[in-house]
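Here it is, the structure in full.
One chain of protein is taken out of this complex; the other chains stay put.
Showing chain A:
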Amino acid sequence: MTIAPERPQTGSLVEQFEYGLDAPICLTWELTYACNLACAHCLSSSGRRDPRELTTSQCEAVIDELQRMQVFYVNIGGGEPTIRPDFWHLLEYAVDHQVGVKFSTNGVRITPERARFLASTDYVDVQVSLDGATAEVNDYVRGPGSYDTALRALANLRDAGFRDAKISVVCTRQNIAQLDDFKAIADAYGATLRLTRLRPSGRGADVWDELHPLPEQQRELYDWLLANGDHVLTGDSFFHLAAYGEALPGLNLCGAGRVVCLIDPVGDVYACPFAIHDRFKAGNLLADGGFQHVWQHSELFTELRSPQTGGACTKCSAYDACRGGCMAAKFFTGLPLDGPDPECVKGNSEAGLAGARTVPAASQDHSRRTPTRNEPVMLTLQRQPPVSACAESPLAGFDPS
């Protein structure tokens, strides 16, 4: 058993966060692994519903517990959460129990009627995913038609009088040049732009090499955020860029298991939405005595709240600002957790990435087994490379002589 370290009574907020809080501040709850899309970089490898997904009454019990713990709001995602038949019920149940909701959607179910309902509620925030400012760039990773779906949802929200929707963009090699265009789209829809980092999580691991921003694009992103960051949300996405010099607005530490947490559709509790892997599973809220018990007492979270060593990073002049970057990004690229981030702006992970490393195998995958009509085309090139020639042709290697 790990013994919780003695918490200092004073110290900065960041230091206090490192010791963890009684309840998370940034809790994501994925309601289903089912999704109408099949984005190439899906962090949760979503597609098919899991038969063990929490029932409506189990979800209500989770909300009751969040209310008791005073988790004031939850980020609901998936999969595509709105395709759960009880989604709208759970949304109302949460806000009726003092748990505000921000939900992420690809827009598929945001009809004019739903948009009017959303505009009439307080405490509900909507975040529409868009990974390109043009259909060409967006649909390349999110699949044909997904750009139009997202913009239609944004138009419905605006026309219904919903104020300040969020447009959530995963920054990639293909869209870094479009930051100003994204901002213009947000302005046109009365929305706020949210930029996030592409992490090599879920199916993101398969496409990370191709999609993650190049070093000079990271610099471009950093400069753009310095100039525009006050009006853009970033969460904890870019604190590894603080190593360029000035810190950016946003949460400047890895909050995994300290202030950040994920509840997945079957009730498994992970340290972070980008860390869906057995290595970062703290427990299950059905099997292990409820969410509060897992949050406050799991061995994994106790370990994450203990002082961490910076490894090779402690020698770096930027360590105080960058703190070695994102745990999930290191893990899923097979780098040591106490060394530099794979996108270390000082180039200190280049040797590690070039050397021998083992990328951990996924511990869950809810991707659809057969391709669908609206799957992004790059997937057929990227996903599931043939294990051997034999997997492509049953006669490969057959030598009749």
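The rule is simple: contacts are C-beta pairs under 8 Å (C-beta built on N, C-alpha and C of every residue); 3 or more make two chains touch, one makes a residue touch a chain; residues count from 1.
In the analysis below, contacts and distances are computed from a predicted model.
Q: Name the absent chain as its UniProt record does, using one of the following: "Heterodisulfide reductase subunit B", "Mycofactocin biosynthesis chaperone MftB", "(2Fe-2S)-binding protein" or "Transporter".
A: "Mycofactocin biosynthesis chaperone MftB"
Q: Going by the contact rule already stated, which one of A:Asp125, A:Asp206, A:Asp264 or A:Glu375 would touch the omitted chain in the full complex?
A: A:Asp125
Q: Which listed residue, A:Tyr33, A:Tyr73 or A:Phe103, touches the chain dropped from view?
A: A:Tyr73
Q: Touching residues of chain A against the unshown chain: what are they?
A: Within chain A, the residues touching the omitted chain are 7, 9, 11, 13, 16, 19, 21-23, 25, 70, 72-73, 98, 100, 122-123, 125.
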